[in-house]
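Missing here is one protein chain; the remaining ones are kept as they sit in the complex.
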Amino acid sequence: MIASILSLGAIGFLAALTLGFAARKFAVEVDPRELAILELLPGANCGACGYPGCSGYAKMVVNGDKIAATCPPGGSAVMDKIANIMGLAPITAEPKVAVVMCQGDNLKAKDKYKYLGLTDCRAAQKVADGPKQCPGGCLGLGTCERVCPFGAIEMTPDNLAVISRKKCTGCGKCVASCPRAVIRMAPLDATTHVLCNSHDKGALVRKYCEVGCIACQICKKQVPGAYEIENLLATVVYENHQDAPAAVEKCPTRCIRDFMVSYPDGSSFAEATVPLKKEDRAA
Amino acid sequence: MAMTKLKTFPGGLHPADNKQWTASRSIEFVPLPDELIIPLSQHIGAPAEVCVEVGALVKKGEIIGKAKGFVSVPVHASTSGEVVAVEPRLHPSGRPLLSVVIKPDGEDDWIDPLPQGDPDKLSADELKDRLRDAGIVGMGGATFPAHVKLSPPEEKPIDTLIINGVECEPYLTADHRLMLEEPERILQGVAILRKILTVDNIYIGIEVNKPDAIALMTEKCAGTDVKVVPLEVKYPQGAEKQLILAITGREVPSGGLPMEVGVVVQNVGTTAAVADAVINGYPLIERVCTVTGSGISEQKNLRIRVGTPLQHLVDFCGGLNGDPAKLIMGGPMMGMTQLSLDVPATRGTSGLLIFGEDDIPLVEQGPCIRCARCVKTCPAHLLPTTIAAYARLEMIDEAEEYCAMDCIECGCCSYSCPSFIPLVQSLRHAKAAILEKRRKI
Amino acid sequence: MAELLLILVSAIFVNNFVLARFLGICPFLGVSKKVETALGMGMAVTFVMTVATVVTWFIQYFVLIPFGIEYLQTIAFILVIASLVQLVEMVIQKTSPVLYQSLGIFLPLITTNCAVLGLAVLNIQKEYSFLEGVIFALGAAIGFTLAMILFAGLRERVDLCPVPKSFRGTAIALVTAGLLSLAFMGFAGLVKG
Partner (left out) sequence: MSGIYLSSSPHVHSGETTDKVMRAVIYSLLPACAVAIYFFGLPALLILILCTGGCVATEAVCNRLFKSKLSIADGSAALTGILLALNMPPNSPWWLSVLGAVIAIVIGKQVYGGLGYNPFNPALVARVVLLVSFPVHMTSWTTPAPLGSGIDAVTTATPLGEWKTAVMLTGKLPENISAGMGDYFIGNMAGSLGEVSALALLLGAAYLFWKKIISWHVPMTFVLTVVVFGGIFWLVDSSRYPNPLFHLLTGGLVLGAFYMATDMVTSPVTTRGMIIFGFGCGVVTVLIRLFGGYPEGVSFAILLMNAATPLIDRYTRPRVFGTAVEGKS
């Protein structure tokens, strides 16, 4: 009995000695708060906060001792938790969602030429500025769909990118990946958008797309505060987006669409009918 | 010629050379079109700056666009006439770019006086200035300003000049006919280049599928120290790095230029243009171009004016033969497809290839079965399939580690891929992403 | 000498700790995403295994048996292995933070790695002499590292493949591990070890 206690005690003591010595020799100091924050972050390494991946962001928050940027995918829930870890005032970012400002799939928008090669929008854009006659339209080759870390983008059977308001966390990777800058960020609760990205004259737009904006100014006349025509292309003024839906029926080319009513044709996202408030999204 | 083992490089492939359509056809003059579209960017480097207004009357050879910076050359009027427009017009790159549109007056009279000169009296620097003012660029397809290539820094001595008469691109026979019909012009150019570079060993590389050209050039070079080197018929034998390795055995370091191994390579067409520029004072407004392919009625070698719309060339060759599927400017391996025939020919247009529907392989892309044909044929000894996989998955660092930047975009991998994977396009995509990443850091 | 060679070959190929005895599966699956990390883990495990064998052999034959307290074998061995792992963790954290970051939780987990404890216990069961024990430890460690690296190479390649949704991640890793151990089964009976 004594022997067992003594022997184990001796081994333990010896081990403790070597470890104590080693601990001093190989000391490396790591801030535990950094790991705690890292756990909270979604881990998509999307870079929307402007830092190299989530570990970069966590390091910044701990070292910088102030929250210099928000984490869009994390949203306000994560930001509040980080704030109380760091004992700082939480900064809330207005939740944003990405929207593909185009409805010109293969049926509606005409081709400039038959493209052969990589199914990648950036590669196709390099071949004579893309296979579509419209200079700003969605090429529909799925680059944004592959880049999205949250699976929020789908390609309709007729090659049009559509982004689900429910799944999109606003990380912005798709915006950076699109060679034609068709995808833009919009406030979460703004559901009505002018789905067009072409600044050509109306007559030209009519020639190559059935659902393009021909800058006929009807929407602006209908709801002056909610629409703005700039360089021959209408856009929704998101400050007062509530009364934007009124002009949806009036648009002659059906270019304006309210996602609360329906997504572009061919899209499988049906959650539009469910009225989405900020709280449901956070769950 | 004893069947000694012909000089060549490891890798590469043997596509059907399809030169029989035009190899025996001599070069024909093309009458002036009714409108010349002269783009201001026809060379690597900054585009020229336009210096004529609409309505101005210009003479043949008059500078209509000044060079901007050292790596740039002026652009000249291809004939005398009136400038009817200075506006963006469809350019071979597929984008509308600023171009000067001239309506020929039919006189076709030169500027007066022409900057003629005697090469023996002019110094090397004066010769280089003449070449720059004449807008001489590499006519093998790269269009790199010749005067820049001919002025290497002191610490990089040049001891070898190689004249590239290989023309390994299938279908094209422009250089071949030039060597057969105007060898003297080429040799005058060689003499000028020799003086500029002060080199003594000079080679002319020609593939053995042009025996008549080899015989003629050897006969013309007899008595001089210019050596004609017959090379094995293999694509891309004419690529700069591969040609240098085949003839001198030196390997241009990765990411480096030929001058780093003391060599300068000039295309046969460029060499002839050098002679014209110095002796006759002609700027580069004319070049030889092969119009061929099954989609054209008569395949011909033409002497065309820079700025001639392709439609005019097609009409001169008896029009199209059936519905064209692809309009390719250059050769089938590295040429660029064109949107329409309104595009003008430029200084780098070595060929116009019209393919019909059955000439182009319309097969759906399959998965990579790792058959290693692309690895075996890659002249840069890369792993095209691995780099393409990394490019597809946005793994740019790995693509860089696998030396994607060393790809010379010769097209061998896509040519030999049984699954029709667009490997060259993927590698080009990877290179662009790497350059963008480097720019960001 | 031939005897030692047989032990070594049998430990590496025939009764490979991971692919034949199925010991140490959690780091095998957890750390084999990249070949570099797998190699790092292999080195760490090799160090722990070899030193642990030496120390446990002495403890067994000079402490446990003389005092007749063999029943304490497991606790004593775990104590030794745990302190060794703590030592390795500190060294790696200091020398290469990148490796420390990529190994993550699996570095301290070597303590509970059944291959390490298994090796120490097997050493005693087979009544190996001191030298045989060390060779057996080396063989086991090399076998573990070999399996890790092979599997990491395979997983890196499988990550580039369009695996069907239902098989993505660990599922395809388990299938690949199964096929890898199937291939190792060829060595069964190679040596009467």
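Remarks
By written order: A, B and C. Residues from 1 in each chain.
Keep in mind that, in the parts below, a residue touches a chain if its C-beta (ideal position, glycine included) is under 8 Å from a C-beta of that chain, and two chains touch if they have at least 3 such contacts.
Note that this is a predicted model, so its numbers are computed, not measured.
Taking the complete complex into account, the chain left out of view touches A, B, C. Touch with the chain omitted from the figure is made, among A:72, A:131, A:172 or A:264, by A:131.
Checked against the hidden chain, the listed residues B:328, B:345, B:396 or B:430 yield one contact partner: B:328. Among B:27, B:380 or B:430, the one in contact with the hidden chain is B:380. Touching the missing chain, out of A:72, A:104 or A:117, is residue A:117.
Although one chain is not displayed, subunit A still touches it through residues 111, 113-118, 123, 126-128, 131. Contact between subunit C and the absent chain runs through residues 35, 149-150, 153-154, 156-158, 161-164, 166-167, 172, 175-176, 179-180, 182-191. Residue-level contact of subunit B with the missing chain is found at 13, 15, 94, 170, 241, 245, 251-256, 323-328, 332-341, 353, 355, 359-361, 363, 366-373, 375-376, 379-383, 385-386, 402-403, 405-406, 409, 411, 414-416, 418-420, 422, 424-425, 428.
Note that only the chains that are shown with their structure count from here on.
Subunit C has its Cα centroid 43 Å from the Cα centroid of subunit A. Look at where the CA atoms of subunit B average out and do the same for subunit C: the two points lie 60 Å apart.
The residues of subunit A lying in touch with subunit B in their complex are 112-113, 116-118, 120, 122-123, 126-129, 146-147.
Of all residues in subunit C, those touching subunit A in their complex are 59, 63-64, 67-69, 72, 75-76, 79-80, 82-83, 86-87, 90-91, 93-94, 97. By the touch criterion given at the top, residues 93-95, 337, 339, 360, 362, 392, 394, 422, 425-426, 428-429, 432 of subunit B touch subunit A in their complex.
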